[in-house]
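I'd like to ask some things about the structure below.
A single protein chain has been removed from this complex, and every other one stays in its place.
Note that the chains are named A, B and C in the order they appear, and that numbering of residues resets to 1 at the start of each chain.
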Amino acid sequence: MGEILLPLLILSPLAASLVVFVSAGRLSACAVGTLACTGVGMSAVISVILSVMLLSGPATGTLQVMLWPWIHIAGFSADIAFMLDRISVVMILVVTIVGLLIHIYAVSYMHDDPGIARFFGSMTLFIASMLVLVLASDLLCLFIGWEGVGLCSYLLIGFWYDTPANTAAARKAFYMTRMGDAALLCGLLLLATAAGSLHIGTVLAAVANGQVALSAVNMAALFILIGALAKSAQIPFQTWLPDAMAGPTPTSALIHAATMVTAGVYLIARLHDLFVMAVPVMALMAVLGALTLLMGACTALVQSDLKRILAWSTISQLGYMFLALGCGAWQAALFHLMTHAFFKALLFLTAGAVIVRTHHEQDIFRLGGLRHAMPGLAAAFITGASALAGVPLVTAGFYSKEMILSGVWAAHFRLTHEWTLSGHVLWGIGLLGAFLSALYIFRCVFIVFFGKSGTTATGRTSRLMTIPLSCLCVLSLCGGIIEMPMTFPPLHLFSALLDPTLPPSHADEPGWLVLVGAIVPLAGLGVAWVLWGRPSPIMREIPGQAAVIRFARTGGGMDVVYDHLFVQPFRFLTWLTRHDILDHAITGTGRLTQAVSTSVLRSRTGFLDILTLGGRRGIRSADHLLGQIHNGRVRWYAAWIVGGLCAGLAMAVLA
Amino acid sequence: MPAFPFNDTVLLATVLFSVGLTGVLVRRNMVFMLMSLDIMLNAAALVFVGAGARWHDAVGQVMFLLILALAAVETAVGLAIILRLHAQGRPTLDADTGNLLQG
Amino acid sequence: MIGHDVFLPTPLPVLCVGITVMLAATAWRRSVDRSFLSGMVTLLLALAFVGHHTGTAPDNGDSLFIQDRWTNYTAILIMLSSMCILLMSWRDGTHDRTTLVDEYPLLCMLGALGALTMVFSANYMPFFLGLEILGISLMGLVTFRHRPVMQGCEAAMKYLILSGVSSAILLFGVGLAYGVTGSLRFMPPITTGDVSPALPVAATVMILIGMFFKLSVVPFHMWLLDVMEGAPVPVAAFLAVVSKIAIFSALVRYFGTGDQPPFLNDILYVVIILTIIGGNLLALRQTSFTRLLACSSIAHVGYLLIAFLCPGRLQSGAITVYLAAYTASTLGVFAIVTAMITPERPDGTVIAQWKGLFFSHPFLASAMSLMLLSLAGIPPGIGFFAKFEIAATGVEHQRNLLLGVLIIGSIIGLYYYLNIIRVMMTAPPLPSASLNRHVRPELMALVIVLTVIVVIGGLFPARAIHPLLPVSPVVPAMQNEMTMH
């Protein structure tokens, strides 16, 4: 049963995608939407059935399906094979359910776009690729999904291709992730060479029993980390994600918030046995995660574009996940991945609905006071914002963030014998990030929904959009209750789910940690209220002229740095070499031959011309003399003959 | 026994040959060039005569006659061509001017 | 001494009789067609008698003539090419019928006679006679150009003077050889006691240079371009094919096919390199078709000399195949050039005028491309196999320098051959309606036959060439002498 359902899970959205693509232009928008939703819906149903099947089985049970051998050759083998275990269960549930909700939302959101078939084709193809990514039991097979989601992301960011900026953003996203992919590919090559296969179980076993040298493990982990960082838009690859907001909002919600960008997190969690061996890489990961979360939060604080705030917030939240992964808190990372998918999708979709109803106005300072015009959306947004900020007890975000922070607190890196890195510092950063999260998201809430009204809102949010929103609201609020902090009542459903596959990170933690973690978001909320929320806010806009602010607004200036460091030189160099240098060199040799032949030709009619070629005035008299002596053609020829005769005689006699 | 040693004959012939060659190379008048050619041919013929004398062989003289015939034919044909050129309106006997074929 | 029972290969008397008859006929009543016809018939007859001879060859090898497979092969080539050239010039493309030209076939026949004499000669005397018969009849032929008379006369004059110089050099050399050895046997002189050892060497070199001149090897090549350009197109073909085959045949006969003495090797090395590079470079900038073909024929002689320089198992095959390939392809090219000369385009030899030929005369253009590719050594023409054989002989002897030159020359050659094809494929500036599509039938037949030969020879070189392969051009006189002593 599972053997049939598992391929069907992937096939269902894939088939929907193919049908939608092929029948482009012939089906109505409604039919296209229905088809896509059916495809994703089927896979959602199947994934629920499969989860139930798996969870009702033994704790370490997995579902393995080998479809067909892909590459079997001496020294290497790879298969098209899938595996469902407890990590993938979490992922497929998130992908299909959130995906389904977003698809339903998009039917209404995109109903009058002429390219709707392309949109839904790409979206369902994305779901299929994402499922391949999370289900693959072979790293090479995973790579298909890995690149597939990148391609779909490219297609969807550049969906409105009439504007060159959109396609530029799409290409930027693809190029930057592609760099990561190249690194990932190198990692795969390294592992494949060492282990002879890319089957995850084989690879991990080979790493575990010391078949792979430690340096190779470190190297491989580093390569894979780079791939994951690029996919998840972490430092130093973070710049593509804000630009990627050029795509339709459902795309941003699905791909650039809920699922694709978390692929890196999933990959590292999947390969945690490998990373455990590579301590420096883990430390690097944690530090980069911490830096990213801080930087993302700071940048989000000064943005004025609604979607960009959310994008930077995504980067920041992904930073949390990487921080957790780096500290070995695998379960916490996955837990946060799940809750983040819920509340960030909710935020994006709500923002999308708001934007649609305010005539595509994305600047938060031109919006304002919208809670009167659209109370439902306001409530949904505030729900999402609370979850993001981690308002204690009532939101999912609180529980997952709490789990991460407790994991980080306990972490301890032994880099060398002398150098160690304590998790407490990182914990501090995480806490600061939590404060900033609450600050920036409620800044957004207060500016957009409170205060005096800016733009006029028209229309109504359709039923198709509100249903997914309410579902997501519920999930954002209640999704966290399944896993309580240690000091709370013992409700640990999520850990129980993952314990067999991911090592738990239980540690003794002081009780005040939870308290601090609960107070900090509230403090952030309070400060936001003071600054922007009160009827007469302290500041409407953070003074925009200060260099620091400008710097922060551009995301730490990384875009500019990259532009000057890589893009411009690349453009210049390609412009320089747009004509093939080698071509010129070789054609030039040909020209030279022709020139030589010309001069040879001239030599036949007399040295005179050659000497003229020299163009020296002093030789003129000699020319004249030569011309007087050798002017005749026949005689000149005869002279050659005589010369040849003399040369021949000389050669022969002297020989 | 021969009146002229073969080497001396060859020397003389070489000198004659060189004179003819120089004539061909130096003179511009086509008639003079033909005459120089004849000198060269005769130098060759002289070698044959000397060699015939060395080996007491009549073949040398036969060759001499043949060469003489050749020289006559060449001169005849050459003069005919010069006449034809004249008839076509080329006034000069200069071999260097008015070349149409070159390059 | 020359025996009383004269050994004489039959084609020679047949040709002589034919020429006498033609002369008599000319005296009786002048008719161009009859003259051409009798020329063809004579050549056919001579061809039929090619393996025969009168009298018996003297045992000591002291005969005027010699006949073996090599002579027969080259004689056949010469006679077939002479027939082709007669056919080409049967009717002047310009339809200029003002002057009767029945001397033309007569001179052609005389030229063929001279060439054959050279081929069959085993003695300096017939060799010299053949050389001069060929040369003097060529002077007459060269002046046969009607439209620009001046060029023809100028070419003939140049040829006269220069060939006179070279003849004198050659004769001087022969005289020295005779003086050294006391024999007119057609072979390099061998040093005898009382004269300086430089004399035979000098004699050999002078004879060699006389031959080089006729072969138009660089640096003795200059006359060829001017003379070929000044001559009528069929005569240019005669110069490029018949005269060269004859002299090459004599060269091989004279020096034999064994290893050459070192000084000769050096000279040949230098000359081959100069010839291949020089000939090909000269061809690059030519705008006239006949001049270009002259340059290409210079280069081809260079390739042939490589095979001459590399004795061995592959040598005779290489030489025979190359001669056949060169003859067929060059004649084909000249036949097509002749066919392109029409009353509207009397001077059809300017390459630029060939634009759009591929569209107006697709068959002729295709055949032309095939011939040129064959000359360049590209399948499916016979030239491909020929060049392959030449390279094989070179590799067998590890003449690396020559091989390098061969390759460079071939690449340069490819450029100018392809350039012609390129020009033919360029779309014509005017609609092709103005072009005369009619081509004389006998030329068409000739082109077709030659095309078939080139293709069949290229596809089945073994079938076409194999019966002739064991030709071994050796000097029997030398062998006989050795056995005598």
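Here, contacts are C-beta pairs under 8 Å (C-beta built on N, C-alpha and C of every residue); 3 or more make two chains touch, one makes a residue touch a chain.
Keep this in mind: contacts and distances are computed from a predicted model.
Participant: Quick one: find the hidden chain's UniProt protein name among "NADH-quinone oxidoreductase subunit M", "4Fe-4S dicluster domain-containing protein", "Multicomponent Na+:H+ antiporter subunit D" or "Autoinducer 2 import system permease protein LsrD".
Facilitator: Not shown, but named in UniProt as "NADH-quinone oxidoreductase subunit M".
Participant: In the complete complex, the chain left out here touches which of the visible ones?
Facilitator: Result for the missing chain's touching partners among shown chains: A, C.
Participant: Which residue among A:Ala31, A:Ala182, A:Leu204 or A:Val394 touches the omitted chain?
Facilitator: Per the contact definition at the top, the residue touching the missing chain is A:Ala182.
Participant: Give the residue, chosen from C:Ile19, C:Met340, C:Met368 or C:Ile421, that touches the chain omitted from the document.
Facilitator: Considering all chains, including the one not shown, the answer is C:Ile421.
Participant: List the residues of subunit C that touch the chain left out of this view.
Facilitator: 313-314, 317, 358-359, 362, 369, 373, 378-380, 384-385, 388, 391-392, 394-396, 403, 406-407, 410-411, 414-415, 418-419, 421-422, 425-426, 460-462, 466, 469
Participant: Could you please point out the subunit A residues that touch the chain left off the display?
Facilitator: 21, 24-25, 68-76, 80, 140, 143-144, 146-148, 151, 154, 158, 161-164, 167-168, 170-171, 174-175, 178-179, 181-183, 185-186, 189-190, 192-193, 570, 573-575, 577-578, 580, 582-583, 586-587
We take it that only the chains that are shown with their structure count from here on.
Participant: By the contact definition above, name the pair with the higher C-beta contact count: A-B or A-C.
Facilitator: The greater number of contacts lies at A-C.
Participant: Please tell me the distance, in whole Å, between the geometric centres of subunit B and subunit C computed from their C-alpha atoms.
Facilitator: Centre separation, subunit B to subunit C: 26 Å.
Participant: Averaged over CA atoms, how far is the centre of subunit A from the centre of subunit B? Could you give it in whole Å?
Facilitator: 94
Participant: Approximately how many whole Å separate the CA-defined centres of subunit A and subunit C?
Facilitator: 76
Participant: Which residues does subunit A have that touch at least 2 chains other than itself?
Facilitator: Counting only residues that touch two or more other chains, subunit A contributes 601, 633-634, 638, 642.
Participant: Mark out which residues of subunit B touch at least two other chains, giving numbers and ranges.
Facilitator: 21, 24, 33, 95, 99, 102-103
Participant: If we count contacts the way the header does, which residues on subunit B are in touch with subunit C in the complex?
Facilitator: These residues of subunit B touch subunit C: 6-7, 9-10, 13, 17, 20-21, 24, 30, 33-34, 37, 40-41, 43-48, 50-52, 54-55, 57, 59-60, 62-63, 66-67, 70, 73-74, 77-78, 81-82, 84-85, 88, 90, 95, 99-103.
Participant: Give every residue of subunit C touching subunit A within the complex, in rising order.
Facilitator: 157-158, 161-162, 165-166, 169, 198, 201-202, 204-206, 208-209, 212-213, 219-220, 222-223, 226, 262-264, 266-267, 270, 278, 281-282, 284-285, 412
Participant: Which residues of subunit C touch subunit B in their complex?
Facilitator: That would be residues 124-125, 128-129, 132, 136, 139-140, 143, 148-151, 153-158, 160-161, 164-165, 167-169, 171-172, 174-176, 178-179, 182, 184, 195-196, 199, 225-226, 229-230, 286, 291 of subunit C.
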